[in-house]
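Note that one protein chain is taken out, while the other chains of the complex remain in position.
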Amino acid sequence: MNATVLRLTARGLLGKRRAALMALLPVLLLALAIAIRLSTGVDQTIADDVLSGFAMVTMVPLLAVIAGTGVLGPEIDDGSVVYLLAKPIGRPAVVASKLAVAVATVTAFGALPTLVAGLILAGTAGGLAVGYALGALVAGAAYCALFLLLSVLTRNAVIVGLLYAVVWEAVVGGFVPGAQTLSILQWSLAVTRAVVGEPVTSAVSLPVGATLLVLLFAGATWFAGQRLRSLTLTSEE
Amino acid sequence: MSVPDSGQAAQAALAGGAVAEQGVIHDIGYRHYDGPRLGRAYVVRSLFVQSLRNSFGLGRSARSKVVPLLLLGVMCLPALIIAAVVTGTKQDSMPLPYTRYAIVLQAVVSLFVAAQAPQSVSRDLRFRLTSLYFSRPLLRSDYVLAKWSAMVCALMVLLAAPLTILYAGALLAKLPVATQTGRFALGLVGALLFAMVLAGVGLVLAAITPRRGLGVAAVIAVLLVTFSAVGVVQGISASRHSDTLAGYAGLFSPFTLVDGVQVWALHAETSTQMAPPGTAGGLVFLAVTLGLIAGLYGLLLLRYRSVSVS
Partner (left out) sequence: MTTLTLDRVSRWFGNVVAVNDVTMSIGPGVTGLLGPNGAGKSTLLHLMGGFLAPSAGTVTLDGTTVWRNTEIYRHIGLVPEREAMYDFLTGHQLVLANAELHGLADPAAATRRALATVEMLEPADRAVSTYSKGMKQRVKMATALVHDPAVLLLDEPFNGMDPRQRLHLMELLTRMGREGRTVLFSSHILEEVEQIAGRIEVVVAGRHAASGDFHEIRRLMTDRPHLYVVKSSDDRLLAAALIAEGAGDGVRLDPVDHVLHVQTADFPRFARLIPSLARGHDIHLYEVTPADESLESVFAYLVAP
């Protein structure tokens, strides 16, 4: 990893508009949590619904799309990535640094608010808050690695990432049982279930889910580094 | 040797070039046009047609056709299946009301808006093409009108195509024509409301940033997150029997908002968890919908008024 790349990426990612958009999501989650807590009190089932249905299914993937594609995609798009690549720095180091920023951002805007919302909604009983925060953490990391790879492979990484997160995971996953074994969401829910137990359900067991998460994270990062070595710069399209 | 009217003598170039002794330009390609010019209406209409075609990738590269046509296909596929089932198994009513279709497939519709709204307006902002547009007899309000109308029509195509397929299937299955036609018409009205609200949301968010990727993410984030959040709130409120809260929660997502209007004004069955409570609720929903459409259009006008031309 490279400190300068980390610094440049962090400053570039958290520009005003992107940061505002990313902040919108956890603010909404926390507002929901507070409102529900004030009106309903502590309720495990409701907490589970909110954390899995809103935080895990909607908030974390969207944050990861914005952060994961935002650390490298715009730079490749407008050509300023040449300032990073025309240097004697290994491409894997560049990818690792950018991924670190993306994962840190998703953790700060996603996993942490999930923890807080869980505590607001369910208290500390049952480990619900910790379990879902952990699930959000690993899901966020895996999504970021995947979307970072996508932004190296295609200029339409945002749309492809969204197609995956929205169509594949939410729609197809709901209708086609087999698809659920290939879903980052399910793998992370397996991790959550290990901490929380019932009522969290997952289509895969913990060993399978955890292994696949690690494989995807490592594999996507490595592949992105390799593809970045052969990155072709074009003139303004 | 002197030429009668050579006020200035240009240098003679020998090597095979033209010998111009007086520096007279005969043809530099530019010709002044004095013929009839089609008016502003034509310009607006052309921009509208072009934007509409671009929304489905027509008139652009093959690559830009993939996403919209794919989404259109995914949108129509369930309709085809339902129509086939109804015709084949000779059922006596449609399993899915026309007005519910957009809600069921709201993810696909959201993706379409997210993909095509930035494609429509972000490019012009990013590459400063707005200066080309506004230096022609095209007012900024015309530009907004053309883009907005094109987006509304594109969404109408997306929403009406499957409804038409359902209608055709219903007719083929010999369901009562009058009822079906009435419901189809109401479905189309609902689709129009959806189109107008979503077009406003999509274009306003896309016009904020010249980066296309961020615009896509912003639109999807807003549409998906609001729908998801409203669902959560409605679920919780309904389970605690606070139907009023559940009803009014529907105001906060474009899909549930328009569905509320469909339920109250068009007498449709509710497609979300809770209908707007009573007449007052219905009126509120209708007012908010119309206000949102107008407000978003106004925001677009404001946005383009402050776009610089240089």
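All chains are identified by letter, namely A and B, in their written order; residue positions are counted from 1 within each chain.
FYI, a residue touches a chain if its C-beta (ideal position, glycine included) is under 8 Å from a C-beta of that chain, and two chains touch if they have at least 3 such contacts.
In this text, all values refer to a predicted model and were calculated from it rather than measured experimentally.
Engineer: Which residue from A:Leu85, A:Val130, A:Ala179 or A:Ala210 sits in contact with the chain not drawn here?
Structural biologist: Of the candidates A:Leu85, A:Val130, A:Ala179 or A:Ala210, A:Leu85 is in touch with the missing chain.
Engineer: Extract the touching residues of subunit A with respect to the undisplayed chain.
Structural biologist: Residues of subunit A in touch with the missing chain: 2-5, 7-8, 11-12, 15, 78-80, 82-91, 229-233, 235-236.
To be clear about the criterion, only the chains that are shown with their structure count from here on.
Engineer: Could you pull out which subunit A residues touch subunit B in their complex?
Structural biologist: Residues in contact with subunit B: 17-18, 21, 24-25, 28, 32, 35-36, 39-40, 46, 49-50, 53-54, 57-59, 62, 65-66, 69-70, 73-74, 77, 156-159, 162-163, 166-167, 170-171.
Engineer: How about subunit B: which of its residues touch subunit A in the complex?
Structural biologist: 67, 74, 107-108, 110-111, 114-115, 208-209, 211-214, 216-218, 220-221, 224-225, 228-229, 231-233, 235-236, 239-240, 242
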